[in-house]
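Omission of a single protein chain aside, the complex is shown with its protein chains in their original locations.
In this document, chain identifiers A and B correspond to the written order of the chains, with residue numbering beginning at 1 in each.
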Amino acid sequence: MKKLLNKVVSVALAGAMVLSMTACGSSASTAETAPAESAAAGTEAAAETTAATGDPLKITLCVGRTNDMSFQQSAYEGVMKVQELYPDQVEVNVVEMTDDTTKWEAAFYDAADAGADIIMGTGFQNLDNFTNIPQEYPDTKFILFDQGLDFEANELPNVMGVLFDSNQSGFLAGAVAAYYTQNENAANPDKTLGFVGAMEIVTITDFLVGYAEGARYVDPDMQIKTAYVGDFVDTAKAKDQSKAQIADGADIIFQVAGGAGTGVIEAASEVDGVMAIGVDADQYETMEDPALKEAVITSSLKRLDNAIVKIIGDYLADPASVGFGSNVTYGMEDDAVGIVFNDKLTESIGEENVANVQAILEKIKSGEITVDKASELTSDEINAIVAGE
Amino acid sequence: MEMFLKLDFWFTVFRCATPVLFATMAAMIADRSGILNLGMEGAMAIASLSGVLASGFSGNLLVGGFVGLFCGTLFTMILAYFIMNMKANQVIAGIAMNLAASGGSIFALYSITGDKNTSNSIQSKAFPSVEIPVLKDIPVLGDILSGHNVLTYLAFILAIVLFIVLKKTKFGFKVRAVGESPEAAESVGIKVHRVRYQTMFLSGLLASFGGIYMSMGYINRWTAGMIAGRGYIALATNAMAAGNSLLGMFASLLYGFGSSIAIYLQNMNMDPYMVTMIPYLAIIVFYVLFSLYYRHKNKQHESL
Partner (left out) sequence: MKKKKKDWYGVIRVLAAVALAFIIATIIIAIVAEDPATALHKFFLGPFSTKRNFFNVIESMIPLVFAALAINIMHKSGLFSMAADSAFYMAGVTAASIAIGCKLPAGVHQVVIILAGALVGGLIGLIPVLIKKFCGANELVVSLMMGYLFFNFGYWLIREFFIDIANGSYSVKFEKTASLGKMIQGTNTHYGVLIMIVAVILVWILMDKSKFGRELKITGANRRFAKYAGINVGGVIVGSQFVGGAVAGAGGAVEMIGMYSKFEWIISVSYVWDGILINLLASTKPLFIPLAAFFISYIRVGATVMSRGGDVDAEIVSVIQGIIILLVASERFLYTMKKRQEEKEALENQLIEDKKAEE
C-alpha cells in the first residue's frame, strides 16, 4: 500500500517539481511564471481543468498522517478505493501534513494552487482552514469530514461539511457491551462497562453518549467508567487506564482513542474474559497481532471511506447531486456508521443477543429509537447521561 | 480513598516505578563519577525502538532485547565521547543527543517500516511476566508483588546490587573517588577517563533496560514520545536519592505511586489534565523537601 502511495505521490511531486524548478531562480515573493503555481493564476487553472472534459478529476486529500488507526486512515483508504474504482476519471493525491497543525494551512493552499478540483480534510482542527481558504478559491470544491461548518455566517457554496451519526454506532456498541458483561464469557458478573477516549471532544463524546444510552437501553443498571488519554498516541497511558477500569470490574471496554486505542485492546487481551470494542474501522481485521485480534469483540464503525466513495461516485455522475454549501450527515443507510457482525461477536454474546442487537439497529433505522447527539448537549448533560442520572 | 484498597492499584505502583528506577540508577552511577548524564531520555527512546524493531524482524525476544541494549548503550557512549574527548558542555551535549534521538527515532521508524509514530506493522515480542513461587500464594502481598514483568524484578534486584557495588567494591570506591575529586583520584593512580567511560557504559546499559521495558514489557509496541520525560524525572529521583540506590528505589516508587493515583483518579471522572499533574507535582514537592533536608544536613550554604 505504501509503495502505491509513493508512486502516486512521486508522480505528483515530479510535476510539482518541474513547476517549482522554474520558481527557484526568481525571488520568492514574486509570482511564478508557471501557470498553476501562483495564487492568482491558481483559480483560473482550476476552473480550466474542471471545464475541460476528459481531464481526470483531481482529488487531493490532506491529512496529518495516513496511519492514525482512526478516521484519517479511513479517509486515506477511501480515496485509494476511489482511485481503484475510477482509474481513468480521477487523479488522487495524498498529502501528509505532519502533526504540526501550524503547517496545515500552507499545505491546503499548496493543494489549491496546484489545481486540485476537490480538496478533502478531516477534523475540527481544519474549521478555520475550510472557512477561509475556499473563499479565495471559489472554483475549487472543499470537503471537510467530521466537522460541521457555519454556512449561515459565511458564504461557502463550494464547501461541504460531512458529519456522521457516530452516536448510533456508539448506541450499538453499548448494547453489545451490556449483553456481554452479563454473559458467562465475561470475567465477572458486574454490570460495569469501560470507555477510554482520546480527548473530550465532540467527535469522541458522540460515541460515548450513544454507548451509555445503548447500554442502559438493554439494562438500566449499567455503570460506565470513562477515562481520556489526552491525545491520540499515548498507548501506554491508554493501557494503564484500561487496566484500572478492568480492576474496577469492567470486563468490556469501548475505545475511541485513535492510535492510543491499541493500548486498550492490549490490556483486554491480557486478561481472560475481558474484551475491547474497536472504533472507526473493523479492528478485528486491521489488528495484525493475533492476540489483539481475539480481544476485539466488535467495532463501532465510522466509515469515512464509504462516505468518500459515495460522494465521489455521486459527483462523477452529477456534480449537482452532491450537497455543497451545506453540512451533510451520513448514517446507517449509507453504510457509514454501524457495527461489525462477525463470528467473534456471535461467539461472545450468543446468537440470541446478536439478533437483539440487529433488532435495535432496525429500530434506530426506522426512527423508533432516537439517540442523543453530543453536539447538542453541554458537557454537564453528557456527564449526566454517562452517570445515568 | 477506596482505590488504595485495590490490589491492582499497588501492582500499578510497581509497574510505573520500573522504568524510572532503571533511569534513576543510570543517572546515579554517572553522577557518582561526576558526570551529569542528561542523555537518558534519548537512550531510552533509542533502546525502546531498536528493541522493538529487532525483535519484530528476528522474531526473537532475546535478539530484540540485546539489540535494544546495544543501541541505547552505544548512544550513551557517543555522548560520553563528546563530553570527555570533545570537551562539550555536558548539559548541552545531553540536550543535543536527546533532540537527535527523539526526532531520529520517529524518522527511523518511518523510514524502516512506513509507520508513523506507532510501530503497528511490527509484530514485536515482549518480556514475559513471571509468578514468584511461594510469594504468589501469600494473600494480598502475593497479588501485589508476584506476576510482574521479569524486568521489574531485575530493576529492583539491580538497585540492591548497585548499592553494594557503590558502597563495598573496589570499583565503587574508584567511582566515588573520581566523582568527589578527579584530581585527587588521578594523583593516586586512578584513570579518571577510563572510570568515567565505564560508568557511562553502565549508565547507558541501565537506561536502555528502562527503554526496552517501556516498549517490550510495559506495553508491547513503540510509540513516539512514549518515554514521556521519564529520563528527566530520573534526574529528580536521583537527586533525591543522593547517590543511594535504595533511596532511589524509594523515590521511583514515589513516582509510581503518583502515577497510579493519577490513573485511578481518572477513572473516577476527575479532570484528566488536573490528574496528570500529580506524579510531577509529587516529584517536585518531594525533591524540594529532600533538598532542604540535605542542605540542612550538610550545612553548606551556597548563596546561589
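What we mean here is this: contacts are C-beta pairs under 8 Å (C-beta built on N, C-alpha and C of every residue); 3 or more make two chains touch, one makes a residue touch a chain.
Treat the numbers as computed from the prediction; the structure is a model and nothing was measured.
Among A:Q72, A:T122 or A:Q147, exactly one should touch the missing chain; which is it?
A:Q147
Taking the full complex into account, find the residue in B:S58, B:S102 or B:N269 that is in contact with the omitted chain.
For the chain that is not drawn, the touching residue is B:S102.
Spell out the interface residues on chain A facing the chain that's missing from view.
Spelled out for chain A, the touching residues are 6, 9-10, 12-14, 17, 20-21, 23-24, 28-29, 31-32, 37-39, 93-98, 100-103, 105-107, 109-110, 113, 124-125, 127-128, 147, 199-202, 204-205, 231, 375, 378-379.
So that we can see where the missing chain sits, which residues of chain B does it touch?
Residues 82, 85-89, 91-93, 95-104, 106-107, 110-111, 116, 229, 232-233, 235-236, 239, 271, 273-274, 276-277, 280-281, 283-284, 287-288, 291-292, 294-295, 302-304 of chain B touch the chain that is not shown.
As a working rule, only the chains that are shown with their structure count from here on.
In their shared complex, at which residues does chain B touch chain A?
Where chain B meets chain A, its residues are 6-9, 12, 15-16, 114-118, 120-121, 123, 214, 218-221, 223-226, 228, 259, 263-264, 266-267, 269, 272-273, 276.
Given the complex with chain B, which residues does chain A contribute to the contact?
Against chain B, chain A makes touches at 2, 65-67, 69, 96, 99, 200, 225-230, 233-237, 239-241, 243-248, 259-260, 262-263, 266, 288-289, 383, 387.
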